[in-house]
Structure formats: C-alpha cells, structure tokens
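All protein chains but one are shown at their positions in the complex.
Take a look at chain A:
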C-alpha cells in the first residue's frame, strides 16, 4: 500500500470530501497560499479557490461563530485553529453555542462542523502554543473529541468527523504530522467511538493517546526484550469512548497504565481509570492503575525541560515495571 504522512492524510481527507461535497469548505488563519501554520492546507486554495479555502482575520471567536452560523444554514465547515491553545479564545462559541444548539433546539437545528487544530508539545513553541487541552472539550456534552495517532487513522477519522452531524473537535498532534503510514487512496471512514488495539499483549495494557501511542509502542518493544508482553490500546476518540475494548483488554492483562501528554491532574486518564474502576474489569486488576501525564507546569521553551514536562519512553517502561511488581495486597 501507498505510504503518506499524517499531514498528507489529513489534507487528502479534506480534498477528497471537498470534491464530493460542495457544502464543505475550510476557514482559518493563513490557510490560503501560505498553506496553514503547518502546511496542512498547502495547495488546496489552488484547487478549490478562495471561497472554499477561506483565509480569515485573526479572530478565533469569529472563526468559530462564523462556522457555526454557516453550519446552521446547511454548510459543512471545517475550521482550522492555528494552534489548539487558541481554542480558549473561541471557547464561548464552542462550549456555549456549538455544543448546545442541537439540544436547545430540540433536534431542529444542527452544527455539522469539524474543528481541526494542532496540539501538543515537542516543537519548541513554549507555554502558549504547546498545550494539550482535550480534557476540557471531553467535559462538554454535545461535542465529540477525536485524537488520531497515525496517518491511516487521521484520514479515516477525519472522514467520519466530516460526515458527522454534530460538532467534532479533531486534535492533530504537531509531532505526528511528518510520520508516515500506509494509507489507502480511496475514501474510507473509521467510526467515531471505536478504539484500536495497536499492539496485542498479555501482561499489561497501556491505554495511550496521540503521540503517546508511539511512545507506548516503543516502550513495548523494549519491554518485550525483557519478556514483558504489552498491549497498546489507542481509544482514537475520547468522545464517544470505546469503553468495551479497554475493559476487555484490562480483563485480559489485569494491569493498566494510562498515558497522555496532557497534564495528569484533571486529564482524560482519570476518566479511563474511572471506567475501569467502575466496571467488572476492576475485579481482574492485579495492581493499582497507573496514570502518566504531563507535569502540572506550562510547557517550557528549553528543549530539555520541554521533554521533561511530558511522559517519555523511559517513564512508560518504568511505570509498566512498577505495575508488574506492585500486586494488590489481597492477591500477594
């Protein structure tokens, strides 16, 4: 199969959909000839013109509000927020408007829009351009939240997001843009709410999101050398969450490590741990659940400190080993 990058997969998903569906258009800052801050929309204005690849003023609240307005009239906008940190500036439109309109209108009125935005650290972009704020979005009923980790997933999930009649927050990880993977040329859809077991294993389950899927897979390779078999589950969408796949995996391995880049406190890992604690998988646990997440500090500019602020492969290896050694007292 053909290999393309995660970035190209996102672009291809949009381009193919825009060729099929005249109601789809993109709006965002510098997405025209400049191609967007990370180059995702490069070349698109040449194909689709400036009406459908619409450069906007630096005006996040208006980008979101305009997308909502357009969506309510039957358009299917994709809005690109240049950095996911800027979601804070459009928060009223996302939280109080997009998420609630269908509900408040008793189903008469819908907001079929996709908010695409690059998240995460690792590019030296410092405190205000590196955050992972997805847990905020998962807290709001009415939104769906997607975090693809591979090129294949990015294309299929974006297609599902564009087809969805509810607002979808689609987080792209900056460090994943250049990663390559096998991606079919034709359009395909990966249902929102379907986790993917990225690696099968028997000793411990790691539930990881976005960039951490890759770090977990690296850790799994290292641990295998020591005879530890790791299963890596990627939820792919946080809302809706495929609890079944996660619960089944934990029942099989009896151990759970959750890892995300977002600050651990209040992060989505807490939700995943709770899902297990509330399910019958709890009875299968042989060790306390271990959560890994970012330190409760802003992302530092200094590259070494930047790495130190979020979980790295050695941290995951250590957490897995700790889980294996620490049996729940009654089982000891």
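Keep this in mind: contacts are C-beta pairs under 8 Å (C-beta built on N, C-alpha and C of every residue); 3 or more make two chains touch, one makes a residue touch a chain; residues count from 1.
The rule is short, and it goes like this: contacts and distances are computed from a predicted model.
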Exercise for review: Assign the chain not included in the display its UniProt protein name, restricting the answer to "Pyruvate dehydrogenase E1 component subunit alpha", "Allophanate hydrolase subunit 1", "NADH-quinone oxidoreductase subunit J" or "Anti-sigma factor antagonist".
Suggested key: "Pyruvate dehydrogenase E1 component subunit alpha"
**Study point:** Which residue of A:18, A:53, A:68 or A:211 touches the chain not shown here
**Key:** A:68
Check your understanding: Which residue, A:96, A:128, A:274 or A:302, contacts the hidden chain when the whole complex is considered?
Key -> A:96
Practice item. Quick one: say which of A:109, A:184 or A:314 touches the chain that got left out. Key: A:109
**Study point:** Those residues of chain A which, in the complete complex, touch the missing chain
**Key:** 25, 51, 54, 56-57, 59, 61-62, 64-75, 77, 92-93, 96-97, 101-110, 141-142, 144, 164-166, 193, 239-244
